[in-house]
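As you look at this complex, bear in mind that one protein chain is not there, while each of the others sits in place.
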């Protein structure tokens, strides 16, 4: 039962890209044909268009696991089968320096919160992506000029708590980067049995001290957007 | 250290109203003078204007505790002293039928998640508002035509889990209503020692079966917006 | 179903004051007319009398959440509608120096224990008082010579653990004071939908280094007792 | 550092019996010689006397883990080396029918609460008694006419939650009986390295439907009191 | 610092296969050349040999996360860089019928236990394998006659609790199968930054009612052993 997307039956494609940044959303929608506005309610902008002859929906997901889980549940209930998130992240590993595209296998995340409420019990539920989709994303990115890394990320619920000690902890636990929503996507995908994947562009890495310039970000996000669209339409 | 509102020093008023709905935001900003756009980045729209000669900032907070906590931390770091949220909610008590304005004393919420990460331990941290601000809000609302109720609410992290059993549980525990972000506001306010309050308009109550019409909502939200502005500028 | 007060149907007033100190109990009962002994079993002394023409029950609550929750459940099952606790507390905030009367909005408390057993799940259940009763108490106290502060307190389960680090933690989290039973009263009131309030006299504040003398305590407790009785009989 | 018993250095014996019922306390103190009143403050009555030529302190412990832990910490800080509790309990096993004296090896108890606060982490800390003291108690009781059973008990934090389902659960887990404070005694004893033991007289067993009459209770409590004093003075 | 394998420096290959079944171990070692016995202490048999000219260690891992974590930490401390587990599992999904080889992306597992002790905090730590190694295993298996499935599994700590309700739960959460040790391997690999992978042969699937015959198992385990050795030596 869709909530934000209530009444949008038939307007959501099987292939979906979700983003938390309106600029990134425009970068993607500008690559689509036959673009249609599906929803602008509550800031959860939804557009459906075509790429390589296949329908693609692009959707805003907001900040935090609860927000992303909400829109993801809506999308799944309306027929989404493959959902790829294109996000950013903060690198903590040398393998995830600024400019790298991280394709996570899984996310570590806080106990409790949305996962506890959904499952009704506390369990270390594996928030993992779909192997085929992850491979398509990695292969597609490797054809671009963007450096790719795969591994685990940590999904934080509180960006204001990201102090040095926090970042060092996840670095020492061999995580590549931290974000704010990734666990919810892989959690919902794994739970509902649909295919999810994600690409995070590392804007900055406080461990190496490197950051991307705005121009670099824009150029790289175009490349990644194209790679994601190519991957999704190979399915 | 502000994140979304980085670089907006001096542009945030001591008195802030936060909302998760762009229509509600317009209702409020239309009542302000000398309105200035502070931020439109990342969908977290921020405007500062004047009401009764006092500066008021209005800010979007997104969906979920993580999102609201992020913007609230930003606002506090930039000098906000009084933050009132104007939200909606789903009523579960007969005292919170559709059309009622609920002013919560406190929120129950899931263990773990944002609160665990911020505190570094699991503790039942009291997410409560400021007594003076709550009283000003209640008094101001009582001068309007809107019915007012006070008590506890539950902040959910997963709106898709709101089944009959869930709603009955919180009803039987004498909670008035459920929402998606309220705990984070009162938690951050209590933790940082600033004054927070909230007004939730009950759009619908599945227990009584009543809902507000869109026209009713619009008219009532205007009344509530005025009540909140009156209360905030009495401080 | 009453346990300690089994068989005392009809002998408990709607308005109740609970205390954990027999001296404080005598201070209160000495202000009542037509005093009747209801119970002396198990050390949970219970008296019912009159003040301003209205019936008032005064009851001992023992030490700890389990003890207070037990007698509170008994009182509610026998018809109590308004329960105010008059206790002491240790101040940790500058706003709660020795001699101050703290009227808490809510209490933070340890996860697990009595709350877990009663609810059957771990959730951050809001232990908050009733707004009207809190306001009556604050207003009544403001008419006395006692300084009043409102905000959050922490209910500890282990007074022997109150070391410097513990006190500094709650101070830094903007809590006013710590006690041993308050959470249970507000928890039971919120859960069962009856009105609860509390007044804590700060005997000492290790942060400011100030303590009340025994003479000060006795004089102030008389004032507060009168304020509570005045507030309760305005309902 | 003693709190309730502050200033009572030298007045507490190495051998202590604690009780939560003033009648039971009188039964024990009436068997002592040279009885001295040590404390009557805060309802935590403390008496020290002699039995078989050895000093014995008898102390009230109140209701709940927090209350018992508080007085136990006080007693230990003042030199107590052997603490035996004489309490009652509700039987749930056929081995613990009304009239049986249960000497527990260990107690199961709720996670969180006092144990979490004292240890600073959640761990299944073994709340067990001292083998030598347990054996002395069992041997001494076997010489009386009272039936004895040994095994585990559950310490509840909420007597109002003791419904049929609750009692059946602990019965099916092969626990003998439930009480309200036992875990705290064995926990503190194990943690501080002093010897603790306990005897619980089963007043009633809802599973068998049997209860003791008041006359039976009085007679049996005298026998048990003597058995405990005999055991303690063999050390 | 190795514990079971203390003193075996230099005798452990970078490429390791671990198994919990001595028959399966023999199937693998029979395919190696230049086989050397490294350890037979404590039942944790360890052999090192060669396949395709590369050194391979085969090690027993016992039952349960603690046992597997222990030997895995030993292997890593002695230089293991790629560890593949060849285990069995109970299928719960139609995609994991008897005879299928499941290559898990990640494992869900119980909170607490070994993971809590190792990390010192409760967090949903992603127990995921290495993408390259998983892909090599899948590709190698696809060249055999064995059917392959990828996705999540649940690692149980108590095989006696595997009742119908338990199995249905994990089926409904789209997990493929349940085992007893898998989470520990992926957890340790992710934490220490070495590459892990796993292949589970589904002996039976209580949902479909199908089981493998002993002859089938033996034949299929030979195929899978060869596939794993081929995959590992491509690195």
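Note that the chains take the letters A, B, C, D and E in the order they are written out, and that residue 1 is the start of every chain.
In this text, contacts are C-beta pairs under 8 Å (C-beta built on N, C-alpha and C of every residue); 3 or more make two chains touch, one makes a residue touch a chain.
Quick caveat: nothing in here was measured; it's all calculated off a predicted structure.
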Options D:54, D:81, D:191 or D:204, residue touching the unrepresented chain: D:191
From D:5, D:32 or D:115, residue that would touch the chain that is not displayed: D:115
Touch criterion as defined above, residue of E:16, E:32, E:56 or E:70 at the omitted chain: E:70
Touch with the omitted chain, as defined above, among E:21, E:144 or E:208: E:21
Contacts of chain E with the absent chain, listed as residue ranges: 1, 3, 20-22, 42-43, 60, 62-67, 69-70, 73, 110-114, 116-118, 122, 156-161, 180
Contact set of chain D toward the excluded chain (per top definition): 105-111, 115, 119, 122-132, 134-135, 138, 150-152, 173-174, 183, 190-193
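Operating definition for what follows: only the chains that are shown with their structure count from here on.
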Reference chain E; chain at largest CA-centroid distance: C
Intercentroid distance (Cα basis), chain C paired with chain B, Å: 29
Overlap residues in chain D, where contacts from two or more other chains coincide: 122
